[in-house]
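Let me begin by presenting the structure, written as structure tokens, before commenting on it.
Every protein chain except one is present and positioned as in the full complex.
== chain A ==
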Amino acid sequence: MRVTRGMMRRRLVVLLMALFAAILALVGRLFFVQVLQSGWLAGLAKSSWDRTVPLAGIRGSILDSAGQPLTYTATAPTIVAVPSQIKDKPGTARKLAPILNMSEASVLRQISQRELMVYIRPGGRQMSEAKANQIRALGLPGIYLTEDGKRAYPYGDLAAQVLGITGYENVGLTGLEKQYNSVLTGQKGGITFYAKANGELIPGEGQSVVEPTDGDDIKTTINLQVQQYVEREIEQAVAEYNPDSVTAIVENPQTGAIVAMANYPTFNPADWRNAPPSTYNRNLAIWQTFEPGSTFKIVTLSAALQENKVNLQDSFYDPGYYEVAGHRIRCWKAGGHGSESFLQVVENSCNPGFIALGERLGKESLFSYIRNFGFGQKTGIDLPGEGNGILFKLNRVGPLELATTAFGQGVSVTPIQQVMAVGAVANGGKLMKPYVVSEILNHDTGQVVEETKPTVVRQVISSATAAQVRSALESVVANGSGGKAYRDGYRIAGKTGTAQVAKNGHYESGHYIVSFIGMAPANQPKLVAYIAIDNPHPKHGVVFGGVIAAPIVGNILDDALHEMGVQPSPEGLPKKYRYPEVPPVTVPNFQGLTLKQAQNFALQNSANLKVDIQGQGQVVVAQSPAGGSKVEPGSVIRLYLGDGKPSGN
């Protein structure tokens, strides 16, 4: 069968239609790509043409409560070179090298790198304005000037853990630098230009410069002077007692503002890379948890007074122990305090007395106060890395746990939790939320962008109860174990604490955390101050616990209140002339103890006594005055060392 012309024509018409259909399909495809996908594709294309040389905004400063910078970013002109835009590389290197005090070869090598942008090191970073102007005047293509900044710390390691550190590209890594990183960080600007695929500038397209915005400043509640006093006191304590670590906090109890916060060991934030990570990664004041010891008795006392479970005039008999569920829990004082009022229980920090208060409250009530005082949960301070602390679970609390908790053992708390709890006693019963940053300010105008308002978390005890607790604590300082914190006219109220440190379920022998928490003036406290000294190693032999921490808080409060212009008041408890007479302190018996045993024994004892060591040897062979005799607080006890046999303890 021959193919006819007619059939050929029909097939040609079909072919024509098919080709038209194919062309139409391409039109459809073009419509899809150029209309429906246009926005998406054009965006992708644009970002592939854009080259942006970033310009960083200046990081905001961190200011103290008076507006003095604790850290700020010092900036200086810095060259950013865009190699693909530099046509004449040798010529550019020749012109730049003398200004930058660099060799031509080094400049040339750096601007010849296949990078979008390079810094010319070292001469091209952080130059003088004069040099920058010289370079600007050259008008070299592909050479840009920007500001490059470095954190400066005018006070060295002051408040290092509070301020925190910044790392690569000035990003905050710890402390306020981390917490407020987004506030402090400026908005990046940049020089944007359209580039060919090889990075060269597309001629005639020009470039757009977006100026960077500086970050905001943050104004803290840290008082530079008080912070310096605190750090000075810590330094002296370290020199004196060579402890593992020291933590101190000063708070304004009326607002919850942190006035000072310091730790030892510390570091220089400008050089943090050479410091041990434990110094810059942890802020002990909010991170460390330990058994508070006697300072925790303030919580038990507050609860018992609020619940009307005790009258401070009631009397109590301490035989030296308290029997709980068949166990005898001993008082820190061998032989006990005998007959005493509950005020004296507080003054003497008598453990059996507090166990009794705990029993009167019952576990539900005591633990509910503990939680309401903020223990067992984060305080919500605006610093990163806060600890929770640990409380017994209520269903696990038996009589023994209730008893130890009542005098501050078996619970684990952070320093900031203690400060905030005592702050509640100081301000009339309100638990405040602590804060470090009071205002966010515009870096350039100083205008307030944001302000922190004090936050009341809850009312824990009544104002009247708080006043009662404060007056008991004032009496602790005036008459009791906190005597070393007494400062005439400043009405300091407070409590010592000596806690053993538990490790792997056992108390570590000879490892104590000696602390004191105080407030002043007792009638309307302006400040709460806290110090904890972990594992003091007294250089001069034997030191009583009551002698270590209390005077430090006394010094801090004295200097700080003076600095704040608080006038001394004559209304406080006079130290020596109050009725009843200052109770004499019973001298402990050191005879037969080794020097090490004597040290531990004294640390646990918050009595305000000084020790003078005479002679050479390992064992205390004699002491004066003798053990059991009564002396005035502040008296000196002489211990005579010799080569006798330790009688053990």
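General observations
Just so it is clear, a residue touches a chain if its C-beta (ideal position, glycine included) is under 8 Å from a C-beta of that chain, and two chains touch if they have at least 3 such contacts; residues count from 1.
Heads up, the rule we're going with is that contacts and distances are computed from a predicted model.
Not every chain of the complex appears here, and the one that does not is recorded in UniProt as "Cell division protein FtsW", selected from "Potassium-transporting ATPase KdpC subunit", "Cell division protein FtsW", "ABC transporter permease subunit" or "Carbon-phosphorus lyase".
Across A:W49, A:Y119, A:Y321 or A:Y507, the single residue that touches the chain missing here is A:W49. The residue touching the chain not shown here, chosen from A:L41, A:V209 or A:L394, is A:L41.
Residues 1-3, 5, 7-9, 11-13, 15-16, 19-20, 22-23, 25-27, 29-31, 33-35, 37-42, 44-46, 48-49, 194-198, 202 are the ones on chain A that touch the missing chain.
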